[in-house]
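Notes follow the structure.
Removed from the display is one protein chain of the complex; every other protein chain stays in position.
Per-chain residue numbering starts at 1, and chain names A, B and C are given in the order in which the chains are listed.
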Amino acid sequence: MNNFPALIVVCPLCAALLNLVLNRINEKLGKAVIVLSVAASLIMSVFVLAQVITTGTIHYHMGNYDMPLGIEFVIDTVNGLIVVLVSLIGFLTLLFSDNFGYKFKTRLTKGAANTVLTLLIVGLLGMTLTGDVFNLYVFLEITSLSAYCLIALGGERGIFSAFRYLLVGTVAATFYLLGVAILYGVTGTLNMADMADILNEGGKDQAMLLAICFLVPAFGIKMALFPFHGWQPSAYSYSEAGAAPLITGVMGKIPAYAMFRYLYCIYGTDFKYFNSILVIVGVFSVFGMLYGSIRAIAQTDIRKILAYSSVAQIGYISLGFAIGTPIALCGAFLHMLGHAFMKGGLFFCTGAIRHKFGTVNIEDFGRIYKKMPLTCGTLTIAALSMVGIPPTVGFFSKWYLGSAAAMQGEWIYLAVLVISSLLNAIYFFRLIEKVFINEDKSLKERVYDEFKTCGWKLVLPVVVCFIAILGLGLANVKIIDILMLSLKGVGLC
Amino acid sequence: MQLRRVITVLIMVTILVVPFVAFRVLPEIGDPNSAPNSHVTDYYIEHTISECNSPNMVTSIIVDYRAFDTMFETTVMFLSGVAVILILSNKPKKRDDMFRKFNPCTTNTGPSIFKTVNKDVMISIIEPLILIYAIYVLFHGEVSLGGGFQAGALIGMTYLLDVMVVKRKDRDIFNYSLERSVSVAGTGPFIYAVGGILGLIGGGLFMEFEAIPLPIEAPELHSIGILIVEVGVTVGVMCTIITILKAIMDRVSFDDDND
Amino acid sequence: MLLLQALLLMGLIAITISIIFGKNILITVIVYNAFSFITMFLYIVMGAPDVAFTEAVIGVISTVYFLMILKNVYRKSK
Partner (left out) sequence: MINAFLAQDGIYLLTVILLGLGLAGIIVCNNYMKKLICMNIMQVAVIFFFLCLGQKNGGTIPVAMDTIIHAADYINPLPHGLMLTAIVVSLGTTGVGLALLTRIWERFGTLEEDEIIQVKGEDEV
């Protein structure tokens, strides 16, 4: 029971490594083992979350070397929740990517695509769990490499955006390594908790400022914060349809969590320039929210709309970090959870529509709710939640962010929050109007022999996202209590 | 147009250089009591022989104290091999040769001097030596220099040497298919993970070599754990390099292949 | 010892400038191989033989990747 934190990451890793070998034995065996292992890691992460809620943060030392020597996993309620989120959406994406298996002709490429998707899940799980600074870099590399490959699978334009993302992503990883080198040069350890103690003692403010100047752009590029988001729209929209929900929904959020871990757990509030960094992050997120929403209005391809709205939504999360009070942090993490299901749900629906009708342009989405009621239902709920209509989770996260901004007295953040929600309303209601009211384009269905067989693999992710958006909305007080367990003392109280 | 590029290069360099020169932040190079040299590393240096039974401190750090890092680093290697296969998996359309501006080699250096040295004889001498050296580096990794990566890369280089010299028709040593080499590349990191799981089975935490359920005393268990892990890394790195080379070879048509 | 490191670093900087402003890509790749050789030599001078060993082997392999890809890509570049 106490080995679960390590097994959450190692179990899908072993399944991914053996996938190609098992595929040579039997066609479906590799994928079945992968789905089982990710399901097992989902169940284990729920157990670990329950254990964390009852007994407080867990420290799991790899190789039984105590804190500053070996690598350790630190699990508190914040990354316990995120691990459950990652493994749930990863599990759904694995099922969902089965429908798009027909694109890969040979057994080798089909197995390889599953391996890369599973290694992306392993990278994301590791990034949330780890408590070691250099280990975070290795998991960052696994996540980026599998993301480059999955984006490159998305056809001709995917290749070009994958190469641009590779260059920018490697620059970000190198900047991150430089920041770690400066911090290592000043503190001597690679463990986050140990580094935090040493940094809080001495007067190392100049080195910390220099390191943060490299770390914030590195995380900014990885999570596509406003000035560094150049690669993101084309990368998210042309990524492989089977893996798009995981890439757009979750992959942008984990570097945001890592930035939180750096800003609040390693640097802490008594760092001399702490408030000025928060202001800079706040400025980035304010411009990001406005820019992302405005650009999204002008698009017709649904994937481009969702990609630009991702730039805006990541702005909400970094706004929560910029405000800094525990309530704002809870709002940011609730928005992270909610947005993963919203964006994941929207891309599940886009994939389902593209699978059935083969079109991505919202002009010819006329009255498809008659043929695809479930998908359009989730599309509507996710759109409403993005805008922030009460019963859904989007409203509550914006509510917490807004109330925290009001309490701190930052009226600019509150105003931008409202304006950006209104801008969201414009292009999401336009989307709903296209789906329900527009005249019927009588799209002919794409007839694929695989289409008939995998019905439930399309429906299950869509339904789970539907339930999750509403469920998180109704249970948001419970989630905020869980988050508050470990966020109470953090940030500007 | 050249001037514009020079100016942008200079601006970029000054932007990065100024902060480093402005604050004198980092410890002086080489002073023994700077932060990195005094805080944690003394434990590694003093306990490397007693705990991990490996005089080579770098190997003991990679494969014992921070073994979790290297497992995922080998996975990155395997992932890059799989990614190259996936990206190069499509059949390229027959392109008209308008784009292929093939400019023949202008400088003529007379008859090829390689006639005197027989490539095939050289190959049959060099390759066994490199392979023996690679095996030595692998199994001697924790005493002297070396380790999994270097051994795997060396064996990968013998494959490369072999592919470059022996003509495509009569190549028989490493001639198994792309799919098989990728599957073996996958088992490399899996052997590494098995080394960690053995610690779990023995009742300890993950990657704890002392808990391997074998009736041997502690330092010896560490060296067995290190050996399993090093073999895993070697297999992973070797087969990934062979996979990437094979994947690129299928796409790149060597004109002098049919000589 | 530090002086030797500084000289090697200046060599690396010179090679980088020649790579940025070079014309022919084949020459750039060969100069990049020289770059990785000097880096390996720099690691030896710094007292990191393990890293030097790995850099040497991986420098050779990455240069061979570059040259194989360059095989069907033409050589002139602006």
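By our rule, a residue touches a chain if its C-beta (ideal position, glycine included) is under 8 Å from a C-beta of that chain, and two chains touch if they have at least 3 such contacts.
No experiment lies behind these values; they were computed from the predicted model shown.
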Subject >> Touching partners, among the displayed chains, of the absent chain >> reply: A, B, C
Original post:
Among the options B:57, B:221 or B:242, which residue touches the chain absent from this view?
Top reply: B:57
Original post:
Touching the missing chain, which residues of chain C?
Top reply: 2-3, 5-6, 9-10, 12-13, 16-17, 19-20, 22, 25, 28-29, 32, 35-36, 39, 42-43, 46-51, 54-55, 58, 61-62, 65-66, 69-70, 72-73, 77-78
Subject >> chain A, residues in touch with the chain not shown (by the definition above) >> reply: 134, 137-138, 141, 145, 148-149, 152, 156-157, 159-160, 162-163, 166-167, 170-171, 173-174, 177-178, 181, 184-185, 190
**OP:** Name every residue on chain B in touch with the hidden partner chain.
**Re:** 5, 8-9, 12-17, 20-21, 24, 26-32, 34, 36-37, 40-42, 44-46, 48-49, 55-58, 61-62, 66, 69-70, 73, 76-77, 79-81, 83-84, 87-88, 90, 92-93, 95, 98-99, 144-145, 147, 149, 237, 244, 247-248, 251-252
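Note that only the chains that are shown with their structure count from here on.
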**OP:** List the centre-to-centre spacing of chain A and chain B in whole Å, with centres computed as mean CA coordinates.
**Re:** 31
Subject >> chain B-chain C separation of Cα centroids, rounded to whole Å >> reply: 17
Subject >> chain A-chain C separation of Cα centroids, rounded to whole Å >> reply: 37
**OP:** Going through chain B residue by residue, note those that touch at least 2 other chains and give them in order.
**Re:** none
Original post:
Can you list the chain B residues touching chain A in their complex?
Top reply: 19-20, 23, 25-27, 34-41, 43-44, 64-69, 71-73, 75-76, 78-80, 82-83, 85-87, 89, 178-180, 182-183, 186-187, 189-190, 193, 196-197, 199-200, 204-211
Subject >> Touching residues on chain C, where the partner in the complex is chain B >> reply: 2, 20-21, 49-50, 53-54, 57-58, 60-61, 64-65, 68-69, 71-72, 74-76
**OP:** State the interface residues of chain B toward chain C in the complex, per the touch definition above.
**Re:** 2, 5, 9, 29-30, 56, 58-59, 100-103, 145-147, 149-150, 153-154, 156-157, 160, 241, 244-245, 248-249, 252-254
